[in-house]
Structure formats: structure tokens, C-alpha cells
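Removed: one protein chain of the complex. Kept in place: all other protein chains.
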């Protein structure tokens, strides 16, 4: 994603190239053609950051629908809501830059360039919110192109090309991979790794998931990511633990890929390893400590041994009952619950690393993926906000919840 | 494309299944998911023709934008043409069935099914013009998905899978392939065949082009398609003659694939056979006789030897000067001129088959593809209506054109 | 195998080319090198049949061990049977042409050429028995190179390249394939076809086997090879019937490939279709009628209805008890029994075609491949000559056998 990190010189934007590029874009629109698309992309790549901002500025100004035309055709449609008028309205509200992007895609490697372009735009939107329509337009296109019907699930292992493997090292952020020795351990016989790929981006994983095959549902992260852990026999495993899921393409932010990945991986694992009974994650609880710090700040000062049970209960409460709108406050919980998973267990000192302590006092959660329940769970969650959980989790949470008095927590734990 | 030819029973449409399918479509929209998409497609496939028509009827009625909502948001936009309001307007004018189609695509093999669905709809639009929006919506989606950046050019030869080859036999309509013996001749050392493929439709050519490698620019079709013609040495050839181009997917009608195919084939041939100098078609002139019958009916009764020169001149005139709007009346001419080709030559008795006589009195045309000129030709044609032609063609046409007197033709040839 | 059928002109052999080739072979031996190997093969291919015979004549005369050297070193070895002397003896008895053939193999496509060369030699040995050492030397090499560890089993179906499929049509001799329509039926969902391939001969099946998936063990060949038979559901099948096995390479005659093919196919089918219970052949009994004509000529004149039971008994007797050396007289029986199969059943009017009547009065046999028994059956057969058979077969044969009187047959059936 080098595009997102180009240096930002103080100098004036390279407006001459930008103007040339804009002129080329007009030609390209009037006359779609792979040769011109390649030339336009080449020019774009030579632009520095101010030049690019100037380019997108023109795209927003000059490659947007004309408000007057839109208003006129909208009025036509209001007077006569016929299919013909609707079609004209649909056409007029689509910004011409959308078609421009489709034509840029005709160049060899064009799709990759559009993804990089969106990554650049997304990185700029904080300081340049006016670029959002560009990010939206590209997001709409890419969402359509990266429809899960066009993705293929591939197993990634030590037989995969190095050019794929180095991307795992580069992108993995949850539990960083410390070079090739560490990577190799994560691809041994008792581990699995899968990614989604798109035919337009060969050897470029869109996302990937790391799985450990274990006996019993893991309650500690360290043994799963220890590069020197002994390799166990995958045939003897009864559990598949999803311990990391990573998106590789910042330019595809917002394009839904992950849930479908886990479901397909569960199905593939079931077929190839018939003894597997449990499919579960070992997940961080990224928002727990922040919530705790805000709601029960005094708890964080206590010596841990005394507070263990309180923290477990509060964490169960946090996952099952602390919501924003109708969904859990915790982002990871939201992700797995939307997929139809169940909150199964929270584990004490599961991640004693500085990051683990900072995020969640070392706690991690297991979310269980039961293929037969996914659809039902998902629907109950999506429509009613129901959070499926194990009895154990509910009992833990109840230790907090049964006391309705708002001061209870403070009194009880404080 | 079996879908387009299902029998039409007199019985009442299978409304129970249709209703079930519609309900499934609502679920699918609220909650995208490959399993449901597969089930919806399965249900659709069990519907008979009236059931399908009923289904599409509901899609038009209930999965269209609400005119009231559209009018309201269009008014918001008129008052404040902000990006936010434009985005809302864009969202509201997109029919929900568009998103439904995207979700159907998530099923395994979904893309193929959507193409078949559009083929069915297109076949019905003549008697059911109200289905046109469905064809348009699907066409818009497929046009985006089958962007030429997602297509791969593949050579088709005797090493190709039989499942691909039988499709050549099935689809070729210009110069029909009479079984495997004929097919094999068309894939011998002095022939080339290429097709475009999409990763979602493995072993399914979207279109294909047939090429003969010859010495000199061919002026007769028969030697090119004679299944028993001797095989010549491709290394010795100086000309590549494109003698047939076929679209295989009725459901992709209107999605532009062909021009890009020829250009990429010319480039591939240039790389692999460095002695090739001429890249030209040997093309039918499908509208010539109809035009002649209307404009110069008496000419058709003449004994041919006398009329040869007159017919050649008139045909040159027909190709270079007889237009509809600003383009040639002849559909094949329009196709090649849009691609940037040049009208090079017309050939007497090039196709003496009944079809050839009926279409064009046996005449065929060579259009030359000069890689360096394609872009310029295309632009002159697209913007000014200029038709690039050889001197010979222009001289031939001039024999007709120089006489401005509208009765000239009648007098001269009549 | 065009090599084997070159025309035989009356003219004198092309000795000049032969001499050039021989000289090249000497160079090649002194200095192995792919370029020279390719040139030698090219020269050989230009030779007519007498030229080739002359070439092989030189190979036998001049590229054989020297009897004197052999005798001398054999004497050394007799006096001192040390490893060093044995090694020298091994080296001296290997004809230099063996190393020559290894070096010819270094040319691109050399392996294929050596197979064709052996096919030529085998075709000539009847009239030129002095060529046998050449056939033996090549056979020894090819036997080592086509060790089953170097072969890969591949499924052949409608996705296979046409260049492979046309070879099925070309080579199948047991139940000839009548063109592509017939071929396609043999590759439908309820049929399977597998072949062995070697990496040096891409797209060239060494042999192949045709399988029908049926309900019940087939007792008639016609439904299995009827190109218009309805396609049944392979999932519902309980039996896999091997109805044809074909060797494609005359030049590999004597190199054992077939038995290993059937065993691997049985294993692959068991994995992919778990409902299959019976793995059996439906095989010709090629020697039955000849034997009958010799032993019981009068039986062949009887009207069939009366003789059905007698023929069945005699056929069972023929398969189980009529031997040459210690093995059954019937070649097909020998093949399957060596593989460890069991004689299960003979079927009346199973092949009423002229060939079927001529070979075996229309009878065909089922040999059952029971994976668990193959090894034991094979050993009992190989070491003791035991012929495993079903009880039914043994009872049938006993109707003949229990009468020890040599005239019984004549009296009983005559």
C-alpha cells in the first residue's frame, strides 16, 4: 500500500500533470479503452500527494452529476414515475467518475490500482472529508466486484508462494509474526491458514485467518503463537481455534469479507478432519478495559487475586449486556455475533502480554461457531438483538445483573 | 441456455412456489447469505415460464424504488445539492432488486444463473416489454462484472477441454461447424481460435474468434472453412484472417466484449508469429442485398456477368456512404469501424453459399486492423463519422457517387 | 503409431542416411548431448523401412558386447568373484546400444520416439526375429522408466483435453467407440474413465479403463455401451463394472501397467462414491469357443435352448479347470486372476454381437475385485495355482467335473 504513504512535499502541486490526467480522463470517458486507462493510471502514479488531492478535487467538481439536470429529471419522474423516467434518473445521479473508475479498471492491473487509490483516499478523508464521495463511489464499485461469489477460498501453507507468505508477515496485526521462523510454525501440521483471493489480484490475499488444531478449547493465546511450541498430530485434534483474522487491503475497508471466510473455513475443516468437534475463536476483548476504566475505575487498582471473580463477572456482563444502539459495545463481539457465533467462555490471563493487559486485563473470549445454529443465531441477533451465550456466561453475568441497584457494582466490588 | 426455451404449459402459474421465492428474496435482502441465495436460485429453476413471469412481475412491483421516496429526496437534493443528499438520492433510485441480484450472485454458480436469468428475460421482452427494467438492471450489473479488466484471453485449440470445444460447435452461427471433424480442422496448425473467459464461469467461453493464417489476404471464405483443406505451414503465413466472431452468451447481450477481443488477438499473434503483416477480416455484408432490393430492385434481375462491376461499385457505395444516423447502415461495418478498422476490399463471389447470395450477392468485405491506426481511426469515426477506406474502395464508390443526379443510378445501371 | 506402418518400397535401403546415423550414434555415445540426440532421432525418422532395418542390423552387429571381452572378464570373475570383477562383468555384458538409447532419450520428446521405435521393432520381429535383442533392450529400459512409481492415475472425462479424448476413440478395441457422440456417453455422470500417464508423455494415456456405475452386477454388455442409454444417478449406484481396459502404446507391450490400474481405480472409486459395494468386470471369454470347437465340436451344432445349461457348465469348467502350464488357458482369466480377482459369474447372452458369439457363444464373465482379498488370492494363485471362484461357479463346473470318465462329456452332452 505504498500509495498511502507517499511523501508530502511542501512544494506546489504538480498541476501540469494533474491537468493532463484530467484531460485524459475526459477522453477515456468518451471512448473507453484499455490503452488510455493504462496511461491514466501511469500518470496518476507519478503525482505527488498535493497533485492527487487536486485530481480528486476535479473529480468531485467536474465528474459529479449536475444538480440542475438531476432536479429536472427528478421532476419529470415525479410527474410520471415511469420505468423510462426512473432509468433516466438513475443514469443522471450516477457520477461520471463512477464510469471513469470502471474504465480505469480495463488497464492491466487496474483493479489493484483502484484499491490502492481508495486506500489513499481513505487515509486522506480525516484531513480532507470532502473526499468522502470518492471513497464511497470506489467502495460501491469494489463492493460489487468483490461480491463473495467472485472470491475463492484458498489454503495457505508452506507450499504457497513466498510472495503470498510475506504478506502474512506484513499484514498480521493481532498477533504479529516475527519473521519466517515464526511464520513457518504457524503453517505447521497442527495449524491451518486460509485466505480469500480474487482472480484480478493473483497472489494477493484479501484477508486471512489463522487456526490452531488442539485438544480442547484453548484458554491461552501464548501456546498457539509460540514459534517453538512442539507440533502435535492434527488427526488427534478435536478443536479448531480461530486465533486471528486479518484484512490485508486497506482499500477494501467496509467491503464485507470476514464472516463468510470463517463459515467456509469451518466447512472445509469439517470435511478434511472428521474428528473436529469444536470450532471456536480465541479472541481479544478490545473494549473491556476502557469500559471498565470509565465505569469502575477503582476496580483497576485492586490487587488482582481478589478481583479475579469480579473481573470475570464484569467482563461477562460487558459482553452480554453493555450495548451501543442495539449491539454490544465490543467490536469483536459484534463481528462474531453478526456471524451467528455464541459467546462461550472468558479466560483468565489468556493474554498476559502488555497489549492483552491494556485491552482487557489479560482476558480473552471464546466464541463458538456451531454450523447448525449460525443462521438462527444470526437472525435472532440481527432482528431482536438476542446474544446467544453459554449457561456459564449467563451465570457469570447474572452475578452482576441480578442486583438492580445502580450502585450495586460500586458497593459490591468497590 | 436451456432456460430460455422452457415449455410453456397452459396451466396456471405455479404461484405457490413464486410466493415462497419472493419471501425468500425478502429474507435474502435483509440478510445476505450464500445459503439462502442458493435456495432462491434452486426455487427459481423449478418455476415454469408463467411462474417466472409472475416472479419478475413482483420484482418490478415490489422491488422498485418508491416514487414518493424518490420524489421527496430529489426535492431535498434540489434544495441542497450536497454530497450527502446526492448519496441518499443515489441510494433511493437504485431498485432493491439490484441488491437482490448481487446477493443471488453469492451462491456457488450464481453468476451463471444470473446470466441465464437475463437470457430468459431478454427472450421474453418482445412479448412482455414491461420486463425491460429487469433486463436493464441485470445488464448494468453484468456490464460492471464483465469489465474487460476481469476477462482473460485464452487460446482455444485441440488441447482445450472437450467441454469448451463442444461450445464452439454449439454457438458458432456465422459459418456453422459440422461436428468434430470440421472443428478439428479449424484448430489445426494454420488456424487460431481465441476466446474471452471469466473466472466465475470456468470452461465457458464468453465469445470466440476464428482466425486463418494465410499467404495473402483471403478473398474467398470456402477455403478457410473447408474441413478437408490441406494444412499449411503457419510460419510461412503473412496474413491473419479473422473469418468469424461469435458471442456465446445471450444473457450478456449488450455487454461490449468483441472489439477488445480482436485487438488483444492481433497483439498476441504479432508476438508469436513475427512474419504476419496483414491483420484483416473476411466479413459478410449482411444488409447489402436488402438495401439493393429496395433501392435498385431492377439490378437484381440482370444476368450477373454484366452486373459485376455495377454491384461492386454499389457495394462500395453502400459501405462507405449509406448511413443511418451518422453510422453505416451495415451492422458488421459499424462493428469493425467502431473498433478502428479500415474498409479495405470487397470480393466477388467470396461466399457463393445460399446465405451469402441472399445477404450480399456473394460479396464479402475485408476490414484491415492496423494496430497503429486503430485509435486514430476510431476517434475520427466516433467523433466525425469518418470512414477510413482504401483508395481502391474509394475509387469504386466514386463511380457511383460522382454522378450527383439522383436519377443517375437508375439511368446508369437501370 | 504411424512409425509401424510406413510403406515398404522395393527400392534399396537408404544406406547413406543409415551410415550417417550410425556415425552420429558413435559420437553420441562418446559424448552424450541432447542436441546430437535430437539430430539422430530426426535422421532415424527420415529413414524408410529398409533403412531402419539396416540401422538396427548395425546396432546388433556393432553395438553389442564383444564375445571375447565377455569371455575374458567372465573368466576373471570365475577365478575371483569379487565385487570389482562382477561390476566389470556387468558393464561388459550391457550392449552399448543400451547406453545409446539412454542418450537418445535426452532429446526433447525422446521417450516418445523410443516407444515408437520399439513399436516398429516389435512389428518387424515376426519377419525379422533377429531384431528381438533390440526389442528386449528397449523393453528393459522402458520397463524401468515406466515403473509404476512414475505413473500417475488421472480421471478422464469431458473436461479432459480433446487431444486425450481422441486417443480413446483411436485405441479402444474391445468395444469400439463410434465417434464423439458415443465417447461422450461413456464419460457421462454414471460412467468413469481413468488412465495412467507419464510426465514424459503429456496428454498421452498409456492405458485406460472404462467403468459403468450400476445397480447390481451387470450381466449384459449392450446397456453399458449403448450411446443412447439414459444417464442414471451415480450416487445411487452400488456396483462399479469394469467393462473395458485398453493399452494404448504398442511400444510398451510387456511392460506391466494394467493390474495396478484396476487396483488404484477401485481405491479412488471407494473414496469418492461411498455406496459402491461391488467392484467387478464384465469380461469377454476370448478362448472359450475355440476350445469348445476342439473339444466338443458336436455341441456347437445343437439348437441353443437345449444346450444353454451344458454351455454354462462347460464354460465354468473351462475357466476353472482348463489350464496351460499352471494357469488358465483363457488369457483374460489369467490377467484378472493374477491381479487377485475371483471368478464370480458367467452370463448367458451377455454379448450377442457377432464377435461375442464367435469368441464365447455370447457368454461373458464377471470377475470380482474384493480389495481385502486381492493380495491373498494373488498369492494362492501365483504360488499354488488356486483359482478363487464363487460357490455358484464351482457348482456349475462340478456338473462337468464330477464325472471322471473321459467319455462323460461326450456321452452326457454329445
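Chains here go by letter, A, B and C, matching the order in which they are written, and residues are numbered from 1 within each.
FYI, contacts are C-beta pairs under 8 Å (C-beta built on N, C-alpha and C of every residue); 3 or more make two chains touch, one makes a residue touch a chain.
Predicted model only: the values in this text are computed from it and were never measured.
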Partner chains on view for the chain not depicted:
A, C
Among C:57, C:132 or C:166, which residue is in contact with the omitted chain in the full complex?
C:132
Of the candidates C:18, C:49 or C:105, the residue in contact with the absent chain is C:105
Which residue, C:64, C:203 or C:307, contacts the hidden chain when the whole complex is considered?
C:64
For the chain left off this view, which of A:84, A:109, A:179 or A:297 is in contact with it?
A:179
Under the stated touch rule, tell me which residues of subunit A contact the chain that is not displayed.
158-163, 165, 179-180, 184, 203
For subunit C, which positions touch the chain that isn't shown here?
30-31, 33-35, 60, 64-65, 67, 70-71, 74-75, 77-78, 81, 83, 86-87, 89-90, 93-94, 102, 105-108, 110-111, 130, 132-133, 136, 141, 144-145, 147-150, 199-200, 260, 375, 378-379, 382
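Heads up, the rule we're going with is that only the chains that are shown with their structure count from here on.
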Set of chains adjacent to subunit B and to subunit C:
none
Centre-to-centre distance between subunit C and subunit B (centres being mean Cα positions), rounded to whole Å:
51
The distance between the C-alpha centres of subunit A and subunit B, rounded to whole Å, is 40
Using Cα averages as centroids, what's the distance between subunit A and subunit C in whole Å?
59
What positions in subunit C touch 2 or more of the other chains?
none
